[in-house]
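Every protein chain of the complex appears in place save one, which is left out.
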Amino acid sequence: MREPDISTRRQFLGLAGGVAALGAVPMVTLRPAEATPAMLATAIRSVVGTAMVRTGKVKLDIPPLVENGNTVPMTVSVLSPMTAEDYVKSIHVFNEKNPQPNIGNFYLGPRAGRGQISTRIRLADSQKIVAIAQLSDGSFWSASVDVVVTLAACTDEVI
Amino acid sequence: MASALINVPAKAKRGDIIEIKTLMSHIMETGYRRTATGELIPRDIITSFTCRYNGVEIFRADLFPAIAANPFITFFTVAAESGKFDFDWIGDNGFTESASASIAVE
Partner (left out) sequence: MRSFPAIAGAALLVTAAIVVPLLATEIPQGQRRSGYSFMTPDTQAMQNDDTANPGMLWVLDGEALWNNNTGALNKACADCHHDASASMRGVAAHYPAFDPTLERPVTLEQRINLCRVRHQQAPPLAYESRDLLALTAFVARQSRGLAIEAGADPQLAPFVAKGHELFMHRQGQLNFGCTNCHDDNWDKHLAGSAITQAQPTGYPLYRLEWQSLGSLERRLRACMTGIRAQPYDYGAPELVELELYLMTRARGLPVETPAVRP
């Protein structure tokens, strides 16, 4: 998906005009091509294959309204006895609108004790996050959350 | 100066489920940012994190640019025996860092 040239150039010129007025050089984050729902589906398929993904067992804890999209705390927990016979093998987290569909893959095992991980992620825009867990019996379970991301009120300048 | 902050309980009872928290200093440059003159800032991220407990891998993570700067990762394990946790971070441009923490399990 190609970013239309006109909007990219207009953004850049707008900023260049602002730069001349301020006499400073800001860091620009021009919006790159977004991930599409098709990319998200492909990324999920590369993990899951043709197996069925059921909803349930997975809890995705992420603030519904995010204070800053640069650092969003996220916890994924999977309901599982975590015994040698029945445990969480891995947790895969995906997103819908960042430039790339993958966020992280986390590999657990019977020694984990609890099927839970936490980390901090980046979200470029308000979007859906999907977490998929693979259990020791090969089954896949998922949960998804819609997150609203607001931008900082004032633009910042490079140091 | 890269540095890591590790939080592992100093001691635990055999069979306790303990939480391990790790924080590593790293810019996690996404590869999608550009300078004002339009040049792409190349990607520079940590791509993999591993934890070994007395030599056995108990946790591993693949990280992508969507992981925030100064990656914070927490996970759990069962306190099985006294010994050492070894943590390894590997990333772009030959980035490699290690840390370790001991635990006494009674």
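Order of writing sets the labels: A and B. Residues in every chain begin at 1.
Basically, a residue touches a chain if its C-beta (ideal position, glycine included) is under 8 Å from a C-beta of that chain, and two chains touch if they have at least 3 such contacts.
Quick caveat: nothing in here was measured; it's all calculated off a predicted structure.
Enquirer: From the list A:T42, A:N68 or A:S139, pick the residue that touches the absent chain.
Expert: Missing-chain contact among the listed residues: A:N68.
Enquirer: On chain B, where is the contact patch with the chain that was removed from view?
Expert: 1, 3, 5-7, 21, 23, 25, 27-28, 68-70, 72
Enquirer: So that we can see where the missing chain sits, which residues of chain A does it touch?
Expert: Touch with the absent chain occurs at residues 7, 11, 14-15, 18, 21-24, 26, 30-31, 63, 65, 67-68, 70-71, 73, 125, 150-157, 159.
By definition in this document, only the chains that are shown with their structure count from here on.
Enquirer: Enumerate the contact residues on chain B facing chain A in the complex.
Expert: 17-18, 30, 32-36, 38, 53, 56, 58-69, 71-78, 80
Enquirer: Can you check the complex and tell me which residues of chain A touch chain B?
Expert: 12, 15-16, 19, 25-30, 32, 70-72, 95, 98-100, 102-109, 111-114, 116-123
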